[in-house]
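Here's a structure for you.
Complex shown without one protein chain; remaining protein chains in place.
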Amino acid sequence: MIKEMSADRRGAEKRVLDAYAKAQELQPKLNDVITFVDPAEQLKNLPEEGLMRGVPIVLKDNVNTKGIRTTAGSRILSNYVPVYDAEIVEKLRKAGAVCIAKSSMDELAMGGTNLTCFTGPAYNPWDTRRMTGGSSGGSAALVASGVVPMAIGSDTGDSVRKPASFCGVVGVKPTYGRISRYGIIQYASSLDHVGYFTRSVEDACMTLKVLAGRDDRDMTSSNKEVPDYSALLNADMKGKKIAVLGNVVKNISNTETVKMFNDLMDKLRAKGAQVDVYDFDEAIMRAILPAYFIIANCEATSNDSNLDGIRFGVREDGADMAEIMTNSRTKGFGPLIRRRFVIGSYGLFEANQERIFRKAQKVRRVVVNAMDACLKEYDAIVAPASGNIAPLIKSNEDQDALSDENLIAENYMAMANFSGYPSMTVPMGFEEGCPIGINITCRAFEETTMFDVAQAVEDITGYKDLQAEVK
Amino acid sequence: MEEKKDREYFRKLAHQLMFDLSDAEADSLVQEFGTLEGQMALLDAVNTDGVEEMIYPFEADTTFVRKDEVSNVISQDEAMANVEKKLEGHFVLPKVVK
Partner (left out) sequence: MEYDVTIGIEIHCQLKTNTKMFSGAPTSFGRKANTCVNEVDLGHPGSMPQVNEEAVRKAVMACTALHLTIDPLIKFDRKNYYYSDLPKGFQITQQFHPIGRDGYVEIDTAEGPKKIRIERIHMEEDTAKQFHLSKVSLLDYNRAGTPLIEIVSKPDMHNGAEAEAYVEALRQTLYYIGVSDCKMEEGSMRCDVNVSIAPKGAEHLGTKNEIKNLNSISHIGKAVDYEVERQKKLLEAGEKVMQETRRFDEKTGTTIMMRRKEGNVDYKFFPEPNIVPIRLTEDWIKAIQAEMPELPSARKQRYERDYGLSDHDIRVLIANKEMSDFFEQVVKYTKNAKSACNWLLSDVSAWLNTNEKTIDTCDLKPQMLAKLIAMIDDGKISNAQAKQLTDDLMTGKDPEQSAEEKGLKQVSDTGAIAAMVNEVMDANPQAIEDFRNGKDRAVGFLTGQVMKKSKGQANPGLVNKLIKEELQKKIG
């Protein structure tokens, strides 16, 4: 799609304007957009050449866009206009992509439902009674509903890969440092990744080529050369060794999903791949979500300390600095993240850090070591990206937070954030008319292998350019 | 001397973070804290003897340092663009008592 679009130079303006119109048309039903971006100016300034010339795209609203409001889904930033562009915005502009909207997200990226945005919930285009998942829900939905072929998200625990599953799109989290985080409003710096959604693996390859590369402004970004992912794409599975994450499959109670997944594994075997069930230590698997929760909350509480209403953001009145800060942060932050900040702060207290924060960081290493042991023998780790289709919004009661199903089956994908290894979700099948995806994780900087396996799955399922009809 | 993890405790913590919690929110936290303790138990079930904390996903150190040349400065207008109260190019706050 992207390649054809950028080749079609004469169709650029109409294509972009159509996308813009469609986004506006769907907004009342989906509520996936926080800020619409009139593309007129960008269309005037399209570069001569570009891998994404004239391709309409959407940016998650934690991506700083100079002169265009950027809110990170939080009321405290509802009036914030950045004075600089994120690195990826500059890259996308050079490639000729045209941004038509800033998309809805969980507040400050801290959530998995996309129900906490200050502009209200984002709705799933496959079934608007259901959530998109989060925190990059708006971006996932705008790709799934066919508005744009590519949308930027961010993934700290699974915030691209989960909504990709719920929305039936390709969701990629590349290796940590592969894409510069400069200008992405931070959630948890050691776990944050820039990610993106497309409707085909081919488009995913092209997108990574545009986004990847060293940025000296982000000291954690990688100096590694960026391969030509599109040219290297090869779905031949002969000789590929794939490990099925046994613990996840075992803990999914939805038998339909398990069958769907196992059938897919058989088909991969038929294509020549060696597919084995690989079990991690159950105690390690159970510890992933807690470790993620602690590390993320602790880092987030620090990262969001700059949101005080003094130099930018919504400032409430007060008699002095302390009152202004307190009033601004109380009114500006939703209750969920205020609670998470308190927990994060608690974990960072000198007296608690060894027991809480640093313990979680040690468990992180144990998890990564376990992944390394697996990836020594196997080229990829796969499992369903979720056990079920997107939950109904109304029924979002607290699942049993400490059940194995919740811990292991629904929240294991943070492993790839711990390790920084590349991980992506592609659609796997449907239940009740709604999609579920499969998650694929490979070794560091081996996106090519990951894309290869994903392409093989796409070839098997035929789920390319899946678009939801919004009813 | 372990402080009791009650509503007042969490309100105090919140205040240190420069925001307030309502009664309901503080009560919610008391509950969430219980969940946290459950999560801690799951962490403790993993043996981390002799394991070093993992601070970064990739631990190769870098030799890169930025050259000491002016590369990025914004104008005073841009610096002040996101506030309403300004005075001769300064950000304005009501009097700070410290």
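Letters are used for the chains, namely A and B, taken in the order the chains are written, and counting of residues starts over at 1 for each.
FYI, contacts are C-beta pairs under 8 Å (C-beta built on N, C-alpha and C of every residue); 3 or more make two chains touch, one makes a residue touch a chain.
Since we're looking at a predicted model, the values are computed, not measured.
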Among A:12, A:105, A:325 or A:390, single out the residue that touches the unshown chain. A:325
For the chain left out of this view, which of A:107, A:127 or A:308 touches it? A:308
So which of A:150, A:185 or A:264 would be touching the chain we can't see? A:185
Touch rule applied to chain A and the missing chain gives residues 62-64, 70, 72, 77, 80, 82-84, 86, 181-186, 188-190, 216-220, 298-299, 302, 304-308, 310-312, 321-322, 325, 345, 348-351, 353, 357
Pick out the residues on chain B that sit against the missing chain. 17-18, 55-56, 58-76, 79-80, 87-96, 98
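Simple rule for what comes next: only the chains that are shown with their structure count from here on.
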In their shared complex, chain A is touched by residues of chain B numbered 10, 13-22, 25, 28-29, 32-33, 35-36, 38-40, 42-48, 51-58, 62, 64, 66, 74, 78-79, 81-84, 91, 93-97
Where on chain A is chain B touching in the complex? 79-81, 83-84, 176-177, 190, 216, 219-220, 283-284, 286-287, 289-291, 293-294, 301, 308, 310-313, 315, 318-322, 324-326, 329-330, 333, 335, 338-339, 341-343, 345-346, 355-356, 358-366, 368, 401-402, 407, 417-420, 444
